[in-house]
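Apart from one protein chain that is not included, each protein chain of the complex appears where it belongs.
Each chain gets a letter, A, B and C, in the order it is written, and its residues are counted from 1.
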Amino acid sequence: MIEYVTSADFLLMMAKIVGIFGGVMGALAYLTWLERKLMARVQMRPGPTRVGPFGLLQPIADGLKFLFKEDVIPTNANKFLFVLAPIVALIPALLSFSVIPFGPRLQVTDLSVGLLFIFAITSLGVYGIVLGGWASNSKYPLMGAMRSSAQMISYELSLTLSVVGVLMIANTLSLGELVTAQQGTWFGFIPRWNIFLQPVAFVIYVVSAIAETNRLPFDLAESEQELVAGWHTEYSSMKFAMFMLAEYANMVTVSALATILFLGGWTGPMFGPEWLQMVLPTVWFVGKISVFIFFYVLLRSTFPRFRYDQLMRFSWKVLLPLALANILITSLIVALS
Amino acid sequence: MIPLNWYLILGAVLFVIGVLGFFLKRNIIALLLSVEIMLNAVNLTFVAFSSQRGQISGQVFVFFVLVVAAAEAAVGLALVIAMYRNRETLNVDRSNLLKW
Amino acid sequence: MIEILFFFFAALAVGAAINVLVQKHVLYSALSLIVMLTAMSALFILLQADFLAVIQVIVYAGAIMVLFVFVIMLLNLPEDEDGADRLRWLKFLGIPLGLFLLFLAVVTLWNVERPEVVEAQISGTPELIGRSLFTDYLLPFEATSLLILIALMGAVVFAKKDL
Partner (left out) sequence: MLQSWAPILAFLILVSGFAVVSVIMSYVLGVKNPNPRKLAPYECGMQPTGTARERFSVKFYLVAMLFLLFDIEAVFLFPWAVVYRDLGLFGFFEMVLFIAAILAGYIYVWKKGALEWER
């Protein structure tokens, strides 16, 4: 026990944990800045400019403001669940970063069931929303919570099914092995990424991922014009910030998962001196995630919202049969080859 | 290491709690929750034996238990909804129309 | 170390299970059961059944309990459904009898020969489970599909009419 705590392995593990946690929190803070800046550019506004150069200190200012704001708990809210809900939403959202490989060595732990571990804890994220809506004891949050949770579980299904095709090719559930299986190239120039083998699954995954994270054009839960802010209408101060943090963390998680499953994770061209080779995989990985984030923000600023019945119909009548057909066709091809 | 007994005793304790819940609670949803506790106690025993015997069969059986639990929850809760629609209560003592 | 973890999660599971019975409102019971299910999945990890541990969370906590919570929310039950009823006295009979049953079970299990659970005797990887499931247990596997089909039809028939 004592030997283990003082061993080099343990210290390395703690360093990785703290490093990844700190890096992710910083990235999430600046994600809000990036999103505001991008949205503003699309709409021909300057965006945040006042706090620091280019508004770069804005996330810090926001964070401080969240801390010092009044912590409102409505009188007829259920106090215990009201406080519990943001905690329940945030913990699974951040915990999934513990298995994501940010580089060949930069992974807290490579579970043999890493992919399912992420699915398992993201499926717990529903409770944060449901409890938040229920505990508020107010009309908009309750309706937002019901809508949002029904939407999340519907799209979670097509998300899970779209991954099966990739698993049939890779034959592993470990995220580290999924990435290393995609190293190398075909014919010397096409990277061995699963997206070229599973294009349909990729499309299903990306669409479901957007819906899963409650982003436009699927943000029925917090459609401002009808439901004010959905399940977190009654939330203020740090609790609101925690819901937002969980949402952005989920966005990064699904993008990272898309990168790992379909775009080869941290694989990419390697060149330069020793130190650059150490850094490059992480650079590729973050770069690929950024593409997804950029795409999400652009979608948000250009697309109108779905109607709720359209949303549910799309999930159950289009994505689900498509995902099943993809599985059957892929399995037939793999079996015959 | 942890002896097999401890897992079996834990399973027995949970099973008894489930049984008690099933007989003492009157809300039908709480009854279904108690059944889930019992199923979980059995699952733990299956996995403990599978680990100890070095055979995977116990863990495969947990899979089938999961399916049964899911089917039970889906149909059971549909019945709960139908019952609430007709009787406006979930107390199993008050749903006594079939009693002579 | 493992013993500490075992006792921690065992205590969590038992405490949550008792809490399921103690709570008046059924939503709290359901939430307590979720805690118990995650504690069970931690115990599965201690037993090296990694795959089952995650499946337990995905299916139980992430799907079955969601269904329970949905039904509780959409019925919007009054606070206490247990209420006064004519079977109240059962509690005074039931708890001692339950404890007696527990006593019998624990004594019996305590006296069985104690083979140690050897570490890494078997690890429940998806490969092992899959190989066993799709060869040795093929018939039960196909039968479960029928079970799911029937459950699907039954649930739709019962709940179809609008609430």
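Convention: a contact is a pair of C-beta atoms (placed from the backbone, for glycine too) under 8 Å apart; a residue touches a chain by one contact, two chains touch by 3 or more.
Note that the structure is predicted; figures quoted are calculated from it, not measured.
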For the chain not depicted, the shown chains it touches: A, B, C
Residue ranges of chain C at the interface with the undisplayed chain: 2, 45-46, 48, 50-51, 55, 58-59, 62-64, 66-67, 70-71, 73-76, 120, 123, 126-127, 129-131, 133-135, 138, 141-142, 144-146, 148-149, 151-153, 155-156, 159-163
Absent-chain interface as seen on chain A, which is shown: 13-14, 16-18, 21, 66-76, 83, 86-87, 90-91, 94-95, 97-99, 108-112, 116-117, 136-140, 142, 146, 150, 153-154, 156-157, 160-161, 164-165, 167-168, 171-173, 228, 233-234, 237-239, 241-242, 308-309, 312-313, 316-317, 320-321, 324, 327-328, 331-332, 334-336
Touching residues (missing chain, whole complex) on chain B: 63, 66-67, 70-71, 73-74, 77-78, 81
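Keep this in mind: only the chains that are shown with their structure count from here on.
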Mean-CA-position distance for chain C and chain A (Å): 29
Euclidean distance of C-alpha centroids - chain B vs chain C, Å: 6
Centre-of-Cα separation between chain B and chain A, whole angstrom: 34
Contacts with 2+ other chains: residues of chain C: 51, 55, 63
Numbers and ranges of chain A residues touching at least 2 other chains: none
Contact footprint of chain B on chain C as seen in their complex: 2-3, 6, 10, 13-14, 17-18, 20-21, 26, 29-30, 33, 36-37, 40, 43-44, 46-49, 51-52, 55-56, 59-60, 63-64, 67-68, 71-72, 75, 77, 81-83, 85-87, 90-91, 94-95, 98-99, 101-102, 105-106, 109-110, 112, 114-119, 121-122, 124, 128-129, 132-133, 136-137, 140, 144, 147-148, 150-152, 154-159, 161, 163
Touch list for chain C against partner chain A, complex: 1, 27, 31, 34, 50-51, 53-55, 57-58, 61-63, 66, 69-70, 73-74, 125-126
Chain B residues within the chain C interface of the complex: 1-10, 12-21, 23-27, 29-30, 32-34, 36-37, 40, 43-44, 47-48, 50-57, 59-60, 62-64, 66-71, 73-75, 77-82, 84-85, 89-91, 93-94
